[in-house]
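Heads up: the structure comes next, in structure tokens.
In this view, the complex is presented without one of its protein chains, the others remaining in place.
The block that comes next holds subunit A.
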Amino acid sequence: DGTSCVSVCARCLAKSDGVISIQDNRISIWSVGDLGNVGLNGEYQGEPQLLCDIRHNGDVMDMQFLDQERIVVASSTGNVTIFRHHQNNQTLSANQRWEKAHYHVDRDASCGGAACTGVICSNPEIVTVGEDGRINLFRADQKDAVRTIDNADSSTLHAVTFLRTTEILTVNSIGQLKIWDLRQQRNEPSQIFSLTGDRVPLHCVDRHPNQQHIVATGGQDGMLSIWDIRQGTMPVSLLNAHEAEMWEVHFHPSNPDHLFTCSEDGSLWHWDTSTSVSEKPSFLHQGGRSTTYFSHNTINQSVVSAWLSNDPTKDRMEITNLIPNQTLSVNSLDILGPCLVYGTDAEAIYVNRHLFA
């Protein structure tokens, strides 16, 4: 597969029709070219090519690849749609749609829809959350929702992610991180965590790929919080980061010593703890894949993740702003291997294919 499409929600992949005031939002698939196309200095040659696009009703609030061909998109109208990318003729088509998956009080009212703010997939399951405080569990190809938790939250749910296969994490606009066990029938979270101090809204959440007790969240004040959900109800560390809302936070899927955050203030930060001097044996630096050789006890003792350590003198974290001249908000980012993609309010997408060069 020569093209590498990274799932990115660039909220401003909106191309205007040339007529002012008609909103023309589109989902677009771009090809960032073959890996072989490298120039003299190892720089990437050529611009991303637009393969195909399709109109989308409402703002794209979030999206994720369900599998190689299908993308789930969350809309500001409250709809959740699965689009299929047909690789043979390079077209996109709407495969399945759940109308008004999120809605306020009266679903049938013309403006009754509530924005769906977050979506997460684990094929074939899809979980969505929205401004109506509702959590939906869908199954691809199943018309009705598998489960709906109405009024799961009295405030807006901003983001959702999987903690384990049957548990999800949500964050809301009163600064709470909640764990929900989808196996249980009761409509209550199994655990609630809150920020200390002011209940600053939380906008994004991500879980460490290998160490499932480590969770990162980003807040409206740009603060990055790291939580250990095994212990306590408050974050382990609070890191002053951006000057405005942190829209997304992502651990690198294969190098989880690296974390990426993007913000309304126009910056994208790369948090690198791989240089920190913790008591990890050297061969455990690569994200824990070789930890299977050790018994569970040894792991807990000797592998203290750099993210949880609060000793600033011992563990140095390198933080870099990856955007040289920042202007408008960076709304979304995604990473895969050495490739970083992010989208801004300036209607631009940026691709960096040599992240660790």
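Methods note: a contact is a pair of C-beta atoms (placed from the backbone, for glycine too) under 8 Å apart; a residue touches a chain by one contact, two chains touch by 3 or more; residues count from 1.
In this section, contacts and distances are computed from a predicted model.
**Student:** One chain isn't displayed here; going by UniProt, is it "Nuclear pore complex protein Nup85", "RalBP1-associated Eps domain-containing protein 2 isoform X1", "Translation initiation factor eIF2B subunit alpha" or "Mediator of RNA polymerase II transcription subunit"?
**Tutor:** "Nuclear pore complex protein Nup85"
**Student:** Who touches the missing chain here, A:Thr148, A:Ser194 or A:Asn352?
**Tutor:** A:Ser194
**Student:** Using the document's definition of touch, tell me which of A:Thr128, A:Asn172 or A:Ser267 contacts the absent chain.
**Tutor:** Only one listed residue reaches the unshown chain, and that is A:Asn172.
**Student:** Pick from A:Ser110, A:Ser154, A:Gln185 or A:Asn240: which residue touches the chain that isn't shown?
**Tutor:** Final answer for the missing-chain contact: A:Ser154.
**Student:** Kindly note down the residues of subunit A that lie in touch with the hidden chain.
**Tutor:** Output for subunit A: 11-12, 14, 16, 20-21, 23, 59, 61, 76, 104-105, 114-115, 117, 131-133, 151, 153-156, 172-176, 178, 189, 192, 194-199, 201, 220, 244-245, 264, 328-329, 345, 347.
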